[in-house]
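Before any comments, here is the structure.
Partial complex: the chains shown occupy the same locations as in the complete assembly.
Read from first to last, the chains carry the letters A, B and C; within each, the first residue is number 1.
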């Protein structure tokens, strides 16, 4: 692990959405630390504030209260250290797939030939090699999602924030991309915060899983993944002995939250 | 970074946060509205003051540019003897009619060519070219067609507003995300429903900004129309002012136009605000 | 007179209020080289409308304006530190005609009573001269006839041609064209009826005249030469001299118009602005209600250049 990499610290973060005459408490006193090189998954029921939390860490929205630090410095806006893959792709319809992938680099300065071929390589690795010259509207939902992932990865940020990056992908592709991400992060000692609805995916990829509760969004559990599962590849991890126990544990958390709720 | 209104109220208890934030947010909105209004008024006052001083000290040719207090005196005098309001009413009436008709006809025409892509492609160059015809040169057409009366004035106004409205509104129709139309069609919606349920509501902001453009164009059209033919109205006052080389009268008429146009702007802006109440 | 190369000629910028055969002497002075002979390099711009012409003059964009002398009175009426001075008269009568839709053999002004009269717009010289004439003929423009005054000058022929009005007050060459097309008949001249007026005059700011009196003198000389030329030459020659300025008008029409104006002595024969004419103008304006205070002849008219021109040129 590289010692120079930054960590993310959240202290007592709360967020209120205001619109018109109403104010809605989306997050309440969230506090946790994402160590440098750590992979943390964020799970919780739909609408519990996961996307909001990621946007706050990314510096896209300022929290109503509390403090967010990246590498010891307070976050005041987006920075190059952080790569954020939004829940929806928002590819630019007027750019080709390749140009969409390069937008981050373009915003950071001039694009070298090396970076260009790196992006092309990444696209090819994700099975998009032959659509690099096409436009977003010509792609299927899952293909667009992968382009958004490439767009985030090519800027090689130190901290990756991923909001349901594999939700539109088939099982095989998803496993391969999990593997790809895990390898990349491990190799360069980068950290990641992953939002997912797939508990297996969370267990298989993470060092820690944070379970969030809803109304208002709060931390419910912070679960450390045993070393043997962490060491295994995402694909292998799913077959480890402790995997099912963990799955059940998290499952029960959801069941409990569910039970508290009005009948769905 | 979107600075949230309540950032900084970090020591409030989380349970109280929403109401705190809401109050802070409202305060911010109010303060912003006040700042905008103050600045607008300040700009106006500074402009008037500079003009007044420049006029009184003869930095500008008073004969050509007059100055505010002189204009105010003239207008006050005409207001007192009742000779001003008939002109104002005539023009306001014509402008109102031209504005509404122009916006409606333009939007209707835009709807028509949206309806038929073939028609839209066929008419496109004709619209652009028709729009480039100097309306003043078309005077005889209107006079012969409608006689030297209010009809000719409103026709001139329409000539000025309709095509621009059509082009701008049609462009905004085309900009609407196809997927909204897809949703309507998915439910078996007809073409007319696609238009009413998706295209039109999605274009409302664009149409409202066209209204702002049209407030201006309607005035221009009416004044040009009154240049061509009129015995009453602000456009008439302007040419009369030119005839007798009374630029104070010309500028006074322009001031009244500005005032009434501001009122019209306020109406359009409040429509806009009402439509945007949502987000 | 001497003629130098273009380089050492003095440049004078003229703004004319409109392009009209009525201003024949001006075009003659240009096309016959009278300005050039005086060592002047004249640049002519049409600044359509008295307001624009006067604005251009006051703001120094042009040096000399050819415009109705009522505008100089209006400017004076508004109060000006640098008055506009009339120094050379070009036309001395109104230039409009009474045109009837129907052919009338024995016209009498009282026939206008009860008719619809398409007049010129309020505030302008043609309207004032028109109403002045009507009143002189015992007709109250407000009561005795249906007066239409709402049509722009340029659109009056269109309005008349499309059926508005029994009678119309019209400029040339519209009147001649209408007559030629059989859409109306010229039955009287407002120029003849309203008497002599300083109708169109070359004028300039006092400050400019003071600084460039030599050029103004040369200018006036050229104008006087042209006036004599117009007075002496037959209509055909004058028409030929005008044609470069009226490329798109039928030569026959130009000729007819020149003849009409020449016959009724609309073209001034010398540049002098007479005091009697001046007062007549102010009478007309006063009758129309556009004059608040009469303007001093001595203040707005300077005949010294005209007089000197008559002396020099005659020699």
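Keep in mind that, in the parts below, a residue touches a chain if its C-beta (ideal position, glycine included) is under 8 Å from a C-beta of that chain, and two chains touch if they have at least 3 such contacts.
Every value quoted in this text rests on a predicted model; they were computed, and no experiment measured them.
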item	value
Total chain copies in the file, per protein type	A x2, B x2, C x1
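By definition in this document, only the chains that are shown with their structure count from here on.
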item	value
Farthest chain (mean CA position) relative to subunit C	A
Middle chain, criterion being Cα centroid separation	B
Centre-to-centre distance between subunit C and subunit B (centres being mean Cα positions), rounded to whole Å	41
Chain centre separation (subunit A, subunit C; CA means) in Å	84
Averaged-CA centre spacing for the pair subunit B and subunit A, given as whole angstrom	47
Subunit B, residues touching no fewer than two other chains	none
Subunit B residues within the subunit A interface of the complex	1-7, 9-12, 14, 17-19, 21-22, 25, 277-279
Residue ranges of subunit B touching subunit C (in the complex, touch as defined)	58, 61-64, 139-140, 143-144, 147-149, 227-231, 236, 239-240, 242-248
Of subunit C, residues touching subunit B in the complex	49-51, 54-55, 58-59, 71, 74-75, 78-81, 121-124, 148-152, 154-155, 158-159, 161-162, 164, 290
